[in-house]
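Just below is one structure, and these are the notes that go with it.
Note that one protein chain is taken out, while the other chains of the complex remain in position.
So that you can tell them apart, the chains are marked A and B in the order they are listed, and the count of residues begins at 1 in each.
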Amino acid sequence: MQGQNYSLTQIPERPSKPRQSGLTMVMDKGLSVREIEDLLSVAGNYIDIVKLGWATSYVVQNLQEKLDVYKAAGIPTYFGGTLFEAFLVRNQVDEYQKVLDKYGMEYAEISDGSLELDHEEKCKLIERFSKQVTVLSEVGSKDAEKIIAPYQWIQLMQDELSAGAWKVIGEARESGNVGLFRSTGEVRSGLVQEILTKIPAEKIIWEAPKKTQQVYFIKLIGANVNLGNIAPNELIPLETIRLGLRGDTFDFFLNGK
Amino acid sequence: MQGQNYSLTQIPERPSKPRQSGLTMVMDKGLSVREIEDLLSVAGNYIDIVKLGWATSYVVQNLQEKLDVYKAAGIPTYFGGTLFEAFLVRNQVDEYQKVLDKYGMEYAEISDGSLELDHEEKCKLIERFSKQVTVLSEVGSKDAEKIIAPYQWIQLMQDELSAGAWKVIGEARESGNVGLFRSTGEVRSGLVQEILTKIPAEKIIWEAPKKTQQVYFIKLIGANVNLGNIAPNELIPLETIRLGLRGDTFDFFLNGK
Partner (left out) sequence: MQGQNYSLTQIPERPSKPRQSGLTMVMDKGLSVREIEDLLSVAGNYIDIVKLGWATSYVVQNLQEKLDVYKAAGIPTYFGGTLFEAFLVRNQVDEYQKVLDKYGMEYAEISDGSLELDHEEKCKLIERFSKQVTVLSEVGSKDAEKIIAPYQWIQLMQDELSAGAWKVIGEARESGNVGLFRSTGEVRSGLVQEILTKIPAEKIIWEAPKKTQQVYFIKLIGANVNLGNIAPNELIPLETIRLGLRGDTFDFFLNGK
């Protein structure tokens, strides 16, 4: 699958769905059923997985219907990690597992972005949830002042993958200004490059809501980097950046430049 | 009403509609009928009142239909204050009252954000319009250079409430960078806190289009602060912030922190 509508040479190869790399994770923070149908009609081929951002699933009035629409389209969904943390901090982890069950969720995110969680305990929770669902685990704090050193990021990621996580997610929030990024949104590129010396790129989903961040990862890792927290109306733009068809990467895939 | 979909402990109480506090005022700057229906299907319970931003009602091609959809859903609407001012500056106040009548408006905003208006005159207009509709009056200029001292804000607000305003609105524009806020979007917190020593919080709607501004008011006044100029796609996010279910207020409602 390389775009739809006419022929161009020298376009990077993109695997078809279901993909193991080149994933795009979309952030849904309150779409209606019709908006989801619209998105599928325009860009369904480019959506690998959808996150119902943080605890938005608690308040949206169309939860079951929206899950049904994604399911019918063969697109996996999961609730944002903050929801897991909201149950955890209230000592309601069992209840959370029942919620996942009630809604037939096949994926879940385990994270500690908004609370303190002993890492051994986190890995046990990853292991526990892995028996019920496919786990995405997230590394990095939502607190802009909490800086984790690169060697620690690597250790955390390795341990979480060993504990059973399918992919690890690099934190950025919806706004792209924490975790992997400085408060200005600039990539902590030393951190990213050091992580990549130890963790295979296809095991990581980089949250990269801003265009400059997407361009950075595509230039560093290639068209088929896994990217997350993509706003619905940025899906088509992102796909053009992956293919070298927007100004930002126009030269990049031509003649090896 | 405290979210919809599953049980969590320690969630702040939110009154059901119709509410007198904890109001959310949404800014509609040109939604289609279908977009309004979509919004209602996702977040109708969280919308207390809708402002058709500034004079957008003059140019939208679906005015009557959109008013009908809101009315059928039991959601009050009003035209932004700039429209009132556009009629006032043209000496067409009588005509404005006829427009309100023609569209069956039950609310109106009286403001002086874009023109100079003697305050006694403004209060007379509030009194006059109060006989026809429920009045929201707005304090604060759209001019970033026009700074009003806190004691003056208080006096203006008290006078306008005495003149018959149902609520007073603290100005911020769609962009959140004037009136209550510095040009950077930062809250003028000394101003806000001084206002609150004299005016009951439930009488004020704080325009707070940016997330940091919403978080500020929720932490200062509580989950049930009245907030306005909320973009349609930020309604669900705002409701999670009110409930302590987003990173920004995650700790806030737990254990009194």
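Rule of thumb we're sticking to: contacts are C-beta pairs under 8 Å (C-beta built on N, C-alpha and C of every residue); 3 or more make two chains touch, one makes a residue touch a chain.
All values reported here derive from a predicted model rather than from experimental measurement.
Identify the residue among B:S21, B:S57 or B:T249 that touches the chain left out of the display.
Of the candidates B:S21, B:S57 or B:T249, B:S57 is in touch with the missing chain.
From the listed residues B:E85, B:E109, B:E207 or B:E239, report the one that touches the chain absent from this view.
Hidden-chain contact among the options goes to B:E85.
Out of B:L31, B:I110, B:C123 or B:I221, which is the one that touches the chain we can't see?
B:L31
Among B:K51, B:K122 or B:K142, which residue is in touch with the absent chain?
From the options B:K51, B:K122 or B:K142, the contact with the absent chain belongs to B:K142.
Touching the absent chain: which residues on chain A qualify?
3-10, 34, 38-39, 41-46, 211, 233, 235-237, 239-240, 243, 245-247, 250-251, 254
Hey, which chain B residues sit against the chain that's not shown?
Considering the whole complex, chain B reaches the absent chain at 29-35, 53-63, 82-83, 85-87, 89-90, 92, 95, 99, 102, 113-115, 142, 173, 175.
Quick note on the criterion: only the chains that are shown with their structure count from here on.
Nearest whole angstrom, what separates the Cα centre of chain A from the Cα centre of chain B?
The separation of the two C-alpha centroids amounts to 34 Å.
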